[in-house]
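In this view, the complex is presented without one of its protein chains, the others remaining in place.
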Amino acid sequence: MAQFVLSLHTAPTDHDCTQRLIKFTQACLDSGHTISAVFLYQAGVYHASQHLELASDELPVSRLWQELNAKSIPLLLCVTAAEKRGLDIENTGVFTVAGLAEFAMLAADADKWVQFK
Amino acid sequence: MAQFVLSLHTAPTDHDCTQRLIKFTQACLDSGHTISAVFLYQAGVYHASQHLELASDELPVSRLWQELNAKSIPLLLCVTAAEKRGLDIENTGVFTVAGLAEFAMLAADADKWVQFK
Amino acid sequence: MKNILVISQHGPFDDQHMRESLDTTLIFAAIEQNISWLLSGDAVLALKKHQKPEVLGIKNYFKTIKTLELYDVENIYVCEKSLMDFNLTKDNLIIDVKVANFEQQRLLISQQHQVVTL
Amino acid sequence: MKNILVISQHGPFDDQHMRESLDTTLIFAAIEQNISWLLSGDAVLALKKHQKPEVLGIKNYFKTIKTLELYDVENIYVCEKSLMDFNLTKDNLIIDVKVANFEQQRLLISQQHQVVTL
Amino acid sequence: MSTLHIFSKPLSHYCTNALENLISSDDTVLLVGDACYNIKQYRQFSAALHLLKEDATARAITLSEYDVDIDYNQFVELTLTSQNTITW
Partner (left out) sequence: MSTLHIFSKPLSHYCTNALENLISSDDTVLLVGDACYNIKQYRQFSAALHLLKEDATARAITLSEYDVDIDYNQFVELTLTSQNTITW
């Protein structure tokens, strides 16, 4: 079985891309693979905001992340990318603040790194 | 003398575009024109975040906005664009939360609308 | 009353570009300006029939495009060349539009007080 | 040790793309992976000499590019066609690079364990 | 082993016109998201295009007999049978 890292590079307004990462993650788990991290980088860091307000007929972005968290997938975000984008790194919900080096080590150890953008 | 509205469509990570809007605003005032609003729309709403952390050798984005505010230029942001991007609309500093309709009326009344992106 | 033109060039699911184009068009109609909407490049794909974003769990905002008529937004222009690029004709679109060649698009632009690209 | 390739295609001031490309390249060098960086399209402009972002009040990150050598990042590739598109030659660039044609770029890609576009 | 090239945007989105030159003849090209709209243009990249089935369906894309539509499990499988993956 393989070990994956996934990175998300688009903001939470890109529902299409968000949904794709979520479904890929599910398919990885269903096939018995391991995901050592989902990493928010570039505009992806905005997914860790605790102030997303979406109408009930929109993709339930926050709930989808909570579901991944419940499956014990490490959800990380890049602190440097977050600080220069104005994300509140003290309140990141199910996401854990991490350095780029921390993710780079996971990526180097993984069998596959798939980017979502 | 003419009446302008300006809109900003890029995130605070686009220092080049931010600086261009600030300098255009200054030149408008220097030439005796009026600016009825600077409006944050699309990814521009992230400029109203109170959590921007930039190194001292970077463009001082927050300070530049405070300087515009001190010149009594109305700084508005679109509430709908902000909510779906996860901006905390309870804490927007020198920016005032507004509806798209409010800005549209200002834009319709203005002599010129210049977008920055 | 001002002549205001919204120009859209992004794909249907490319961030929120098309949805914010639609919002802006509807708002200017609501405050009774003479609004026009020009769709060019990838944006023309937002008008393509038989699309089902619900399959992806994404809100079907194409339905809102169909309500433009209710709000008396009649000046919806589509770039002729862009339709051709995607093998589309007026019959493949969910709403009735004015197909404009480049000369007609230049004329449209020249008649506006304000133009916004989204 | 893995072979890791960063590919950049955005312009020098296009959001933070080039700066985050540079950060990522330096981090993989720091954790002792076999890192390569390929600049293609508008990205090659980040290596152009005599640029002065200070004029705009923007941080001069081009200086950081020059430090790549200190961190032993030696595999910096530039797309030959992109250089030609902007009338640039190796002499116009702030650092020493390997100019790669398309065949060489394909070979480079085929040798990697991980490839990231930023 | 070869490279899996994933495209998620229409061709016009990319800041270079040289992408097709970075694809080797034994590489696999997968269209997801709005890239599916450009199926005709992407054919110059690969004789056998792969498309993510639900992304193509949502966009009312008609596949030719040469195209391969795949689900998410097959997408995961493709990343594993490739040497590496590039998301453009």
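By letter and in written order, the chains are A, B, C, D and E; residue numbering begins at 1 in each of them.
Convention: a contact is a pair of C-beta atoms (placed from the backbone, for glycine too) under 8 Å apart; a residue touches a chain by one contact, two chains touch by 3 or more.
The model shown is predicted, which means the values in this text are computed figures rather than measured ones.
Chemist: Pick out which of C:7, C:22, C:73 or C:93 touches the chain that's been left out of the picture.
Modeler: Candidates C:7, C:22, C:73 or C:93; residue touching the omitted chain: C:7.
Chemist: Residue by residue, what part of chain C touches the chain that was omitted?
Modeler: Given the touch definition above, chain C has residues 7, 9-11, 14, 40-43, 79, 81-82, 102, 105-106, 109-110, 112-115, 117 touching the missing chain.
Chemist: What does the interface between chain B and the hidden chain look like in terms of residue numbers?
Modeler: Interface with the chain not displayed, on the chain B side: 2, 4, 16-17, 20, 23-24, 26-28, 30-31, 33, 111-117.
Chemist: Touching the hidden chain in the full complex, which residues of chain D are there? Just list them.
Modeler: 11-14, 41-42, 45, 48-56, 58, 86-87
Note that in this section only the chains that are shown with their structure count from here on.
Chemist: Where the contacts of chain B and chain E overlap, which chains show up?
Modeler: In this structure, the chains that contact chain E and also chain B are A, C, D.
Chemist: B-C or A-C: which has the larger count of contacting C-beta pairs?
Modeler: More contacting C-beta pairs are found at B-C.
Chemist: Cα centroid separation between chain B and chain D, in whole Å?
Modeler: 33
Chemist: Give the residues of chain D that touch two or more other chains, as numbers and ranges in rising order.
Modeler: 14, 16, 114, 117, in rising order.
Chemist: Using the touch definition from the top, which residues of chain B touch two or more other chains?
Modeler: Residues 11, 13, 58, 84 of chain B each touch two or more of the other chains.
Chemist: According to the definition already given, which pairs of chains are in contact?
Modeler: Chain-chain contacts present: A-B, A-C, A-D, A-E, B-C, B-D, C-E, D-E.
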